[in-house]
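Heads up, one of the protein chains got dropped from this complex, but the rest are sitting where they should.
Note that the chains take the letters A and B in the order they are written out, and that residue 1 is the start of every chain.
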Amino acid sequence: MKLGELVERIEGSLEGDTELEISGIAGLVEAVAGELSFFSNPKYASSLAETKASAVIVAEDWEGSSPCAVIRVKSPDKAMAMAGYAFEPSCHPLADPGIDVASSVHEDACLDASVSVGPFCVVRPGAVIGPRTVLVSGCYVGSDAVIGSDCVLHANSVVRERVVLGNRVILHEGAVVGGEGFGNYLENGVWQKIPHIGTVEIGDDAEIGVNSTVDRARFGKTVIGQGVKIDNLVMVGHNVQVGDHTVMAAQAGIAGSATIGSHVAIGGQAGLAGHLHVGDTARVGAQAGVTKNITEGVYVTGYPAIPHDKAAKGHANLMRLQKWKEKVKLLEKKLAALEQEKS
Amino acid sequence: MKLGELVERIEGSLEGDTELEISGIAGLVEAVAGELSFFSNPKYASSLAETKASAVIVAEDWEGSSPCAVIRVKSPDKAMAMAGYAFEPSCHPLADPGIDVASSVHEDACLDASVSVGPFCVVRPGAVIGPRTVLVSGCYVGSDAVIGSDCVLHANSVVRERVVLGNRVILHEGAVVGGEGFGNYLENGVWQKIPHIGTVEIGDDAEIGVNSTVDRARFGKTVIGQGVKIDNLVMVGHNVQVGDHTVMAAQAGIAGSATIGSHVAIGGQAGLAGHLHVGDTARVGAQAGVTKNITEGVYVTGYPAIPHDKAAKGHANLMRLQKWKEKVKLLEKKLAALEQEKS
Partner (left out) sequence: MKLGELVERIEGSLEGDTELEISGIAGLVEAVAGELSFFSNPKYASSLAETKASAVIVAEDWEGSSPCAVIRVKSPDKAMAMAGYAFEPSCHPLADPGIDVASSVHEDACLDASVSVGPFCVVRPGAVIGPRTVLVSGCYVGSDAVIGSDCVLHANSVVRERVVLGNRVILHEGAVVGGEGFGNYLENGVWQKIPHIGTVEIGDDAEIGVNSTVDRARFGKTVIGQGVKIDNLVMVGHNVQVGDHTVMAAQAGIAGSATIGSHVAIGGQAGLAGHLHVGDTARVGAQAGVTKNITEGVYVTGYPAIPHDKAAKGHANLMRLQKWKEKVKLLEKKLAALEQEKS
């Protein structure tokens, strides 16, 4: 692809030769001649200076010098995404169109004619699947599940009975939506299973990461809002409500019946106790252990999670304790001397 | 279902109209007219006052007023479970009876005539599967594995060779029992695999959550006791022994050769080091990092995990350090003044 064409596609302004041939995309360090790279994290300034890339995407207002052609854009992240699609129009391992003969689609399921079902997928009676949705392979769609249009169910992902997915939802490999919630009650010292007869509803444009799990509700429904992005190996418990455009990094866990606001960011390996509320736009640090409600907009870290400035101050104080112990010892000594003199 | 019939099924006593028609179950907030709800967590008292439900399950000795019919029961949890089964008799996505033609069951496997094997399941030679057990779809049962009666293997769950499951065991989607233990030894700077030739034994009524893993023993067996309930994304290492009726919340991890007592409760994301012992009825808090044995009945939290009251006091002290620093500074000042006067 000519650099000029690429610049047009990503809506940038070029300082360089439109006729350059661009063969691919690479990091600043790895790029070779003919490749496009990008620069946004100041941490990598020295890598920019030494890059072998032929062109680099930078922010509109970037001031600096580059050893290669420069493409200024409003949002480098967006521009890189668009460049990615330019080189690899589909990022999904599309199954062949139609229903693979080696699949098990029940005659009472209702699939749009444009649906693609790969090998070894199971679709149970009453399931409804919308236009252009792709089941890659080994997927399971339970009875009466409803899946919107343009969804992608990657290999071995599971949608249990009665679960509802919106449009453009992506389930990554091994993701399980609608597994039974974890709930038991004790009877004479023996745990008895609580049936979870509710379901899960997932909004448009949401993504559930590889091997992540979203449990069905005890009754009613577990809700994942629109545009929610969930990374790999995340656990969302039964009856949890997640607001629109919230993100969760890998291995985070939300216990049952918690309600999470919109535009919340939850860090990797963070854990949230059940039945609590997290306000809109709040942030939970990686590995934080949240035991109480979090107010809108607040950033918490640590265990138990508290506002980050407090947690950081607490840790700093902890690290200085040795010094304070010595101060106290000195005080004891001086005071003893004074008392000695008195007597 | 008439309210009177429901009350009989859940063994409650009704204050209200037996002829009311009940159409389903919902939370206090979500319920509409005609639905049953329940109240046990005092936190939700205001929701009860405003519920639109037509009937609500409460504890026998509950004192309060309700805007709708009241069903008093000994155990609200049990009553709700029974009500759940009343509306949804089977909570499992039953495969059709018999062996699906699109499955791969070896002729040298021994399946009871009442076993149900869904599509794309693999059963290897020598495997034995007891009455009424269901393999939903995409399951793998290794050679010489023994699976009891009335078990459910959900989609894509795996039972490796020689593993033994008791009766009424449930493996949720993607759960893997009998994967190879993690063990390697260094030889000239290179890790060499230690073969794990042991197996796993899972007791009656145990449940293994979605995408959870229980590794096989190096030799001998990893043991999960009767009635053990394991949530999603939990890791149980090789040679671990888990006592009866112990519960583990999501994303907990137990390293190799630990022995866990009976009726222990392990919180979400908690981690236990290898080769340690946890006494009966002990509790491990969410995210706790257990590095030493835990005595019977003790509740530990934090990292490294210590008895909870100590951990809580430690944290409280940490939060008050700023105040103590100021006290010490004041002491220094006063003492300096006294010393000054002396000289």
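Quick note on the criterion: contacts are C-beta pairs under 8 Å (C-beta built on N, C-alpha and C of every residue); 3 or more make two chains touch, one makes a residue touch a chain.
Just so it is clear, the structure is predicted and the values come from calculations on it, not from any experiment.
Listed residues B:196, B:245 or B:283: the one in touch with the omitted chain is B:196.
Check A:1, A:26 or A:276 against the missing chain and you find that the one touching it is A:26.
For chain B, the residues in touch with the chain missing from this view are 102, 104, 120, 122, 124, 138, 140, 142-143, 156, 158, 160-161, 174, 176, 179-180, 182, 184-185, 187, 189-197, 211, 213, 215, 218-220, 233, 235, 237, 239, 251, 253, 255, 269, 271, 273, 275, 287, 289, 303-304, 306, 310, 313-314, 317-318, 321, 324, 327-328, 331, 334-335, 338, 341. Within chain A, the residues in touch with the undisplayed chain are 24-27, 30, 41, 43, 75, 77-78, 80-81, 84-85, 87-88, 91, 93, 100, 102, 118-120, 136-138, 154-156, 172-174, 205, 207, 209-211, 227, 229, 231-233, 245, 247, 249-251, 263, 268-269, 286-287, 302-303, 315, 318-319, 321-322, 324-325, 328, 331-332, 335, 338-339, 342.
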